[in-house]
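I'd like to ask some things about the structure below.
All protein chains but one are shown in place.
Per-chain numbering from 1; labels A and B assigned in written order.
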Amino acid sequence: MIELSGIRKAFNQGRHNEYWALDGIDLSIEANKVTALRGPSGSGKTTLLTIVGCLARPTEGRVRLEGEDISGLPERFLTEIRRKRFGFIFQQFNLIKGLSALDNIILPAYPTGRPRRELLDRAEELLAGLKLGHRRNAKVEWLSGGEQQRVAICRALINDPELVIADEPTANLDTHLAGEFMGILESLAGQGRTILLTSHDPLVVESDVVQRVIDMRDGKLICHE
Amino acid sequence: MKLWLAKQRYLIDFTLASLARRKTRNLGLLFVYTVLVFMLASVTLYTHALRQEAARVLAASPEVIVQRMVAGRHDLIPPGYMERIGRIRGVQKMEGRLWGYYYDAVTKANYTFMVPAENPPAAGEIIVGPALERSRGLAKNNGITFRSYSGKLHSFIIADVLSQASELVSADLVLMSEQNFRAFFDYPAGHYTDIALSVANPQEVRNVAVKLAAALPDARPILRDEVLRTYASIYDWREGIVLALLSAAILAFGILAWEKASGLSAEEKREIGILKAIGWETGDVIKMKFWEGLLISLTAFLAGFVAAYVHVFHFAASLFEPVLKGWAVLYPRFQLTPHIDGLQVATLFFFTVVPYAAAVLVPIWKAAITDPDSVMRG
Partner (left out) sequence: MRPADRALLALAAGICGFALCFVDAARLRSAAGPDEAERTRLVAQLRLTDLALFTEARYTRHPSQADLHSAFQDHPLALEHFPTGSLISPPAGSLTVGAGATAGREEGAAK
């Protein structure tokens, strides 16, 4: 589904603290599969995730989405792709404080201009699916870690994305909640979505849900087998 | 179009939720802003309406008033003076006016005593202005005694009170017969205060003034033109007073606007990053912020202006009364006729709404165009 060829990403380019986070990545993410990126911190997993998810452009190289080159597209089109086809679950959740769970969930759909009734129905569906309906009007800063993550998941799913991207999803969760998360992941995969996540948690990487593991170190892929 | 409207409503939803997070601060800002607009609009509306009133009403003043000057001061018109004006072409009527000031120690107020040119009151009777009716409780057929400057007491009966509608021009007037006036002020016989000329042709007025200057070197002609110009610039000079009124509000507003324009907090930057990461375009973020600026400034402008209008034209600018009254004891009670200058309103709108909306947008620009991957970085 997504092909990366010759991806290199530098930060502070041209300055004395120039740093190459990714140094030549060639990768193919298969559709309808759960793929995990594993590696120590500083290995460039999160950077790779931002490039796959169109949150940043590579310094060198090409990203292809179902054959189409998207790395050169203007910002408007990238944003549209991001909005329609990708759903993000950030490590820190990144929910907007002061807004309720429901408001946070429908937020990504605002630019689409879809009728509010429709959005609210869909959000209710998602909340019910994750057993969070009773917290719909709570301000997100009052929710527990696990509840916040479930809100983040709902938010990622509001526009019905093909690709779900999660960055260190279990980093802030205890074992029980981590297990619950993997269960949610399984059902998402069962719905036919493609899932890409980063983790160095063995509970995630060694789980049956993950179908492919890619190791990274120092901005490069490490090939197994 | 419908889609555009739906989108704007969503953006407004978010903006309002965002503003509600710092409710006290934003409500305070709105309040200060509204007060500022209120004061500016009140001053503008009042000044313009009063100037219009003066222009309309004083258009019926005499075309030329001739004053006599001695050592730079206004002096009386001596006997024979009017004859020297003689037959200047264009002058239809020439009348000696008799008027002066009287300080009433009882109420500590100044009155203008005057002899009307037509239908003067009978001897021993006076017609008073409406402010006197209020301050001294005078009514028709009451009696009143004034102590003249020479120390003598003069008694009068109130024959009539001038109408309340005319108060703006007649508030402090006391009209009496010529005989009474001269007796009261010990006015030298044959002398007048000044001369009122009526000139039929407006083009001729300047020429008449020139001829007067030639015929009477110590005369100072005051043209109706000059009278109107005096009132056209009322409230203009020494505008410090207006600034003093507004300084507190301007300062508060300046601080709040500066705080807004001086940059985004880390929290705000992060939020914009999140919005972009979840699928909002740069344009959406900017529009949303623009709504924030517009909602506050437009609300403040509309509320401030409507309040100012009601204040000036329905409550007679009562908040300004202490300033306008100054040290005077008498102040005319009048309802100003609304004349609104569209240009002034538009200028007020432009200078209150636009700067604030811009102040909100300026710091957003940079943040809105950065890549959202910074959000991922913690």
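Methods note: a residue touches a chain if its C-beta (ideal position, glycine included) is under 8 Å from a C-beta of that chain, and two chains touch if they have at least 3 such contacts.
Being a predicted model, the structure only gives us computed values, none of them experimental.
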Legend entry - Shown chains that the omitted chain touches within the full complex: B
Inset, instruction - Could you tell which one of B:D186, B:E226 or B:E259 touches the chain left off the display? - result: B:E226
Inset, instruction - Just name the one of B:S163, B:S247 or B:T347 that touches the chain not displayed here. - result: B:S163
Legend entry - Absent-chain contact - pick from B:L3, B:L27 or B:M69: B:M69
Inset, instruction - Tell me which residue among A:R116, A:K139, A:H200 or A:K220 touches the hidden chain in the full complex. - result: A:R116
Inset, instruction - Write down which of B:F31, B:Y187, B:F290 or B:Y309 is the residue touching the left-out chain. - result: B:Y309
Inset, instruction - Against the chain that's been left off, what residues of chain B make contact? List them. - result: 8-10, 12-13, 16-17, 53-54, 56-62, 65, 67, 69, 72-74, 95, 97, 101, 109-112, 114, 116-118, 129, 131, 162-163, 165-173, 175, 194, 196, 206, 209-214, 217-222, 225-227, 229-231, 233-238, 240-241, 295, 298-299, 302-303, 305-306, 309, 313, 323-332, 335, 337-340
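To be clear about the criterion, only the chains that are shown with their structure count from here on.
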Legend entry - Chain centre separation (chain A, chain B; CA means) in Å: 64
Legend entry - Contact footprint of chain A on chain B as seen in their complex: 3-4, 6-7, 10-11, 13-14, 17-18, 20-21, 270-271, 274-284, 371-373, 375-378
Inset, instruction - Mind listing the chain A positions that touch chain B in their complex? - result: 46-47, 49-50, 55-57, 75-76, 79-80, 82-83, 88, 90-92, 94, 96-99, 103, 107-108, 110-111, 113-116, 155, 159, 167
